[in-house]
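First, the structure itself, so that you have it in front of you.
What you see is the complex with one protein chain gone and the rest in place.
In this document, chain identifiers A, B, C, D and E correspond to the written order of the chains, with residue numbering beginning at 1 in each.
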């Protein structure tokens, strides 16, 4: 099961999203039409089948608007939901829940969308030994949540930011005057727990890079044939990551070349939202 | 031309996105591999054709990392870009620009994606008189930017939040004991500049609602036939908004019924990112 | 009854106000003189008659300093209090309540002051059909609270900010080259739920503006005679708002001209505070 | 001349006020009606005579919206302005200046209002040797600015918060079991630079307090006769502060009793705004 | 007993410290290795003898990570702990407590370190009548906590910042043209509760300063002999503070000269941490 993020990381995002929606005057429709003290029970429902991620956001949004809300979660992040399935039931102040509804669903739908797309990729490579990984192409402000949703989908995380691993690209190699100097400078400048990956465009570069024992090598836009050759050259010596041109249609063939990791920005930047709704009892 | 948002609204979003990427240690790869003081010129390029939105984010990200950066913008938000077209050129500190790259592209790509999808909907209804509008189904934290991107795509904005217009839905009608009491409470509770819209599910409800002269009526999941009947009943008496089941395939037929506004959450919650990149000289 | 603002909007204001008062070292007098664990019961009392607004601020200030405080509210926002009347009773940690006292009273007194002055204006126009409205001349940082206090006083709210309605003034008309182009540009640039109001200085301008069917027209500094003529020309065609030179002495005569709305910045920018106090048992 | 506050303290207040007004979409009227790049020159004008305070807020608001704005200040904080007098001239981007206008004037008008009322009190006691002081009854969020405005009006500041001086009141005395124990605890608990003031209600309490050499004694709601007696008992031994029932009508008589300081919350909580405006060239 | 700071002042510091440690992904080790729902009991233990300060930080860190944590505090701030002594026991969610551990100990260890060093100085001057005071040489961001820790150590606080007392140094005297003008400007510019201290380098300056009756005089880097002469000249006329060259070895001799206060930045800027740990049951 995917380990949840601490509330301390989620709450500021949910709070900011609620405030963005409440604006300066709050929910003027609920204030006008719903008598104070009115109670309401409503169900969070998946309208489409998909992989669940983000129920903590629903909980926190509801609690922020009504600290006394009662919540029953009948599913957990990382599980699959069928179309029409209830994920949770909320009972509380009607104004508060109606005001929280859109924010809760915006976050849940987006995170389920990321998890669902990731799960499809993971399913596509089942049995090949390859892992599916996301990138830093995440929604600004939501990186921690989207990376978590990728994990709920069965995927793995790449770097969380510019600061937690070295990824040497063509500009860096050029600035250092070659793969060797770049690798040496990278190793020298970081502590013993920071990994170093290098991006290569050709098999020749791959060979050159291997000599410096990077923790991983990113094979950028390699053809299937070249991926196969790369695996032959490097399998077991380092982690081989394929990236570029990855789609649900192509991912299994890429995986079958034997690479260890396949990464795709689309998991986070272009996953369509999962259709989720709040249905009043 | 679409009027730009003030920097005061954009800067906090860009700054937070940069900090999310820089983490605690900053760009360790650039720090290791790029000598301090190294200069760089790079071009922001659209790899796909699309509608431009978000160049201010690129500018602000670059300036936040290098206050002395030189920027040339060869396109403006709201214009169309061809595949391969340069949108801007940045000259400045190499470390700073490489550190800003992903944040700038994440924001630009997402906003261009929203604008491009919106433009496709707008193009699809050209000549019908219908306007395309977004909803509150936006990315948490990015509402102002995504609503702006919709405008860059030629679309119109619906409510910006829960506080700037009344939108009476089924739960509110039920809580008030009918369309009439709901409309009356709504009008009584807000000032003279706040509009009141009501959502209806049937033609009967539409007729009932019309009697209270709302500023707009949302026709929720109406069939094309019913939309046509609704237009016959209400055209010119109020603004008619169609919502539900709107796709690029269906939108023109919906528009041809004569409704005034067609709204879709997909413009913001499921627009695929536009592929944009930063190419070093 | 006036609908309360969500705590999520109030709490940051109260918290910031407490922190402003606590400074770096907290309440040094209470720390020196009150033994830890000392209990206290105290009553929030109105020393003057007035309209109540802001009891939520008292509650939140008390809870932020002592989460276990017990609170009894014997009045509600929107009710009238007589001089000497108890509004609430607080029982809790003595240090905490003494530290919260000034912040709670500063907010309550100010909001009651706004509500009380508004109620006086509303009373003055009773029976005329005119509504009293506030403006954007609010205290920086307290707009949501002061607009709410106006509602507690029986008044209506004008725009909440620059972004939730169009208000075309002389500079805008001049920049557009006339009332007509300004109205057209305004309508074209906003969504179907955003209202457009235009400010006019003369009857001639009023006539010109009426042709473009704005949602409201602001009659700026019109004489009583001209207000009467304006009502004759425009009543029922749009909302007529009178502004300028409004005082408690003049407001009834203005209302009797038949205008729909009378707005005054003085409700928020110059309302004297209502004298409220915390009396220990 | 009154020493200005550092921009670092003012800027967050002005920025928050601008953001409160800009909301999510910015100034939609300016965006619709003013062509981008339009220039504008405008003058900040006092419509009433008064004491100036807050020009830095005008400057910062203008610069935050248009970093290239040109500013000419023809007056300074602490000077008196006649009705109709120009205080400053701003030349810059028209959209930016129109968007900043209300925020700048809200702050300037409020601060001038506080300074003007303070100056009237100071004028009323001229020649008596008494100083006029404000209290902690300030607008939440604006304490630093309002305390500064009091100084611009020629007044002095009392405590800035709960943490920078001891002020022993009746509750504290009761909790300690008398004036003596309260004074002793107070002295023992703070450092050598923190002053200790004690509030007394009677001449008997005054006598008791004097024995403990407080830095100041607050005479709360004393009659003029008792104030005179108090001065006779204590003048020169400590600072004597009169408070309670202070108005422009009563303040000179109070001062003539010989007290050192007269404090009034009305300076900050009930000062009417000074009428200031932005007039376009 | 030292009066605790309000949670409102401590919580933001602890929250920020936790977020600094949790980063974007939270505690990945606990997430990987500890099953959700696992319970844990652990003890906060002093590994060295020392003066306790900061237990509120431990409590708040634990509660922020696990709102249902059970806490037993067997000691209080301001007490002395022996090596190996348990200070508190925490029972709660194992992941949460392990994630909070380092942040809680970093704060506790640092504050105990400050309190312990202060207590050593206080012990060194016992019986002399001199008080030990800290300075503004505190850790950025932790001033309130470190000043509190000094109080837990039996020390007194000097200024909390640039704004709560006047401290005239050589640059200020030079800018004013002498001690007299500096003292006069200082008195004239502040309210009746703000103290004025002046720093002097020589006995001649001391004599000059005494004529202006400052609330305190800082004797900067005076020899023991000169301190004795200074006490002879000024004892009882003002508060005499010795500063400069103060160490645990020299402090008693300094105190024996008869000065009232001895201040040292080392209490806060160079106190070694006290070794504290969290031991699981």
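By definition in this document, a residue touches a chain if its C-beta (ideal position, glycine included) is under 8 Å from a C-beta of that chain, and two chains touch if they have at least 3 such contacts.
None of the values given here were measured: they were computed from a predicted structure.
Student: The chain left out here touches which displayed chains?
Tutor: A, B, C, D, E
Student: Who touches the missing chain here, A:102, A:137 or A:158?
Tutor: A:158
Student: From the list E:86, E:185 or E:235, which touches the chain that is not on show?
Tutor: E:185
Student: Give the residue, chosen from E:84, E:141 or E:232, that touches the chain omitted from the document.
Tutor: Considering all chains, including the one not shown, the answer is E:141.
Student: In the whole complex, not just what's shown, which of A:68, A:193 or A:225 touches the removed chain?
Tutor: A:193
Student: On subunit E, what residues meet the omitted chain?
Tutor: 13-14, 16-17, 20-35, 38, 40, 94, 98-99, 102-103, 105-107, 109-110, 113, 136-143, 160-169, 171-173, 175-176, 182, 185-186, 188-190, 194, 265-266, 269-270, 272-273, 280
Student: Contact with the hidden chain only, please: which subunit B residues?
Tutor: 15, 18-19, 22-27, 31-32, 36, 64-65, 95-96, 99
Student: Just checking the interface: what residues of subunit A touch the absent partner chain?
Tutor: Against the missing chain, subunit A presents residues 3, 131, 133, 156-160, 163-165, 189-195, 197, 215-216, 239, 241, 260-261.
Here is the rule we use: only the chains that are shown with their structure count from here on.
Student: What chains do subunit B and subunit E have as common neighbours?
Tutor: The common neighbours are A, C, D.
Student: On a CA-centroid basis, which chain has its centre farthest from subunit D's?
Tutor: The most remote chain is A.
Student: By residue number, over half of the contact pairs should agree; on that basis which option among B-E, B-C or A-C is the same interface as D-E?
Tutor: Among B-E, B-C or A-C, the interface that shares over half of its contact pairs with D-E is B-C.
Student: Could you grab the centroid distance between subunit A and subunit E? Build each centroid from C-alpha atoms only and quote it in angstrom.
Tutor: 44
Student: Specify, in ascending order, the residues of subunit A that touch 2 or more different other chains.
Tutor: 20, 22-27, 31-32, 99, 143, 160-161, 164
Student: So how do the chains connect up here, line, ring, star, complete, or something else (other)?
Tutor: Chain contacts: complete, every pair touches.
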